[in-house]
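Below is one structure, written out as structure tokens; the observations come after it.
Note that one protein chain of the assembly has been removed; the remaining protein chains are unaltered in position.
Every chain is named by a letter (A, B and C) in the order it is written, and numbering of its residues begins at 1.
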């Protein structure tokens, strides 16, 4: 394992510290317990948005703290959800009295820890609503499992719910927008290589030179099945098909197309995937109205990508376009 | 070699096509010869800015085309500088009559091809000035070599000269600002792994599990020397020392600190490097006034990073802060 | 042998030792069907428990377990943090402030712990989770405790052995809860990391009484 780190156990703390140093006008970093808040939090009258989860998915979530998106991010250890004693103070710190929305990726650990924190926050008089993100169509039979995972769609939920909060929507409304995004987004991912968790020291799975993992999540876990390597168009078709089927994308639909890198894949390759995905969508009569291409929700240095499709309506489009000012996503300001 | 590509020879074309599809309001993509122009080019009265070079460094250069930065980007084959028959039409396309600045990274191929294109453009009545970027302190004895390479500093030259052009500076002034940035920026890079050029199919060099390459460029070439793996702080010190020495950074200096990922290194690790670099600069009495952290000038999926320091003055700071709207760098708009 | 606070502290100490010793093994189990962090998380959590025990030595077994519960909740994270946290909290509540634990009380505390895990995680037996170690342990402990002349060591041993067998029994299971469930059929053929760590903890309880 070769990584630009000092001590595997200090990775999150040092990285978050560096993040705070690099973006001093944007965020405040609290150490022990670790969480990151928007510089001007709590924003008076605004619903607070808190997300978090294991580290290793950067820029998610800290990179999305700022105007028009998250008020706080709570990073756990690498691939380990944060604990209530981090989530609670982050929640309290961004509560202006309008309540707080927790955006939680659907993993047992995240759900349980945010659940406890929400309960504790309610006990302190803060209203909390939880938006559970579970956009990963790779998880089949999800009724008989821990359910679908929250993956690429999380970024879109955070952006759009963030815009709703910023324009002044109340607690229920912000949560409802977040849920609407989640209901209209689906994602599927592929890994060309594994990733190495710093404290583990060896790759999260072993993959032959001519194999890829289809249906991976963002934690270096193996996917649903392993297939021989294919070309980019073939892989794109394979990822997109279940996404479109599950969403029921039909002719005339307008969508946001999000091709996300898992961390170790060159941007140029993501655009090759994007190109094919646009072709496929056009073939179905759907129009790509908005795009996002890049490394936004990653699995350390894993090679691969995920494709997310979000069905847009006028309101979601408007909220997507609304100004955002964070370390990793910025426009209109 | 596992890559999200179709045909190694179609990588650049398909990727650029995808780029155009993803950013239709920002750029126009011309195929055969391949180049990318700002949607509203030529901008009346404005000096045009053209850069280019081999592909494989994405988002450089196409990701920096747009308001406040480049007017055109000219991508060659992977790691191969583009040809005059691409550079010339790009130059003509962005010339509004105010002349065109070529921003050229100092590699023999880039220099020769841009040189020819500039000559041909001049022959067609377009005034061209060339800003040569050569910020790489890893190249020693540069008088007896092809000279220092253009690396991380290129991004800063493009942003700041772009802002000068956008505010209406004339040809000489834009070139002068670009040269001033180049004169005040130095960079040094490290590779933890090699990268694989698609048409080559095997890694650009072989590195043991406990070795790193110090002083690498952005073409997967080996560096100046190979050393045993060190921790992030140690590597940061090693990269920063020659940068600061060569720039003559002294107490009271204000700088922009740019930690750039080579493509395959997680963002979290770049922030660990950033953290240390800030500490070192503070130890010298220099203040980090602006920061940039991320994958901006890459070597495909290489793991590693480069550190650039730019000595700022009020004008450079103001030009850095000026609005920019490109696929990869955006603020103020 | 009585299960008093000294035993409890020794149990937690040996648990921490076991997590440190088996850290890599638990990471490897989690690497196969999860996200490679279980050993790291448990080791970090139990080291923190040791620190807390040293800072504020508890006066009863229940207090020791409550302190453990709070520490694991705030230091472990992931799925295991809240689940073990709840388990230790429920066990602590079940023990109340009694100074010594009788065989029956221990079986009841284990059952409370298991019920806490089920209440939080909603897993059933056979879902390939730590429940598959705890439920057999609870049953074995109850059975041993119910025997007229049960001594406490016998009960501890019965629970540990059953937990170990339960962990081994997760090998062929297809996961339906937790991270391994995403793998579907591919989760079969690997031991559940949480069941494995549960067995280690219940074995440490024996060591503390020996």
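Convention: a residue touches a chain if its C-beta (ideal position, glycine included) is under 8 Å from a C-beta of that chain, and two chains touch if they have at least 3 such contacts.
This one's a predicted model, so the numbers in the text were calculated from it and none came from an experiment.
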- Message: What shown chains come into contact with the chain that's not displayed?
- Response: B
- Query: Which of these touches the unseen chain: B:20, B:42 or B:217?
  - Reply: B:217
- Touching residue (missing chain; options B:18, B:63 or B:84): B:84
- Message: Tell me which of B:19, B:35 or B:107 is the one touching the absent chain.
- Response: B:107
- Item | Chain not shown, touching residues in subunit B | 9, 33, 54, 76-85, 107-109, 112-113, 115-116, 138-141, 144-146, 149, 197, 199-200, 202, 204-205, 217, 219-222, 224-225
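Throughout what follows, only the chains that are shown with their structure count from here on.
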- Find the chain most remote from subunit A, comparing centres computed as mean CA coordinates. C
- Query: Roughly how far is subunit A from subunit C, going centre to centre by Cα mean, in whole Å?
  - Reply: 32
- Return the distance between the CA-based centres of subunit B and subunit C, expressed in whole Å. 54
- Task: Indicate the residues of subunit B shared as contacts by at least two other chains.
- Result: none
- Touching two or more other chains, which residues of subunit C qualify? none
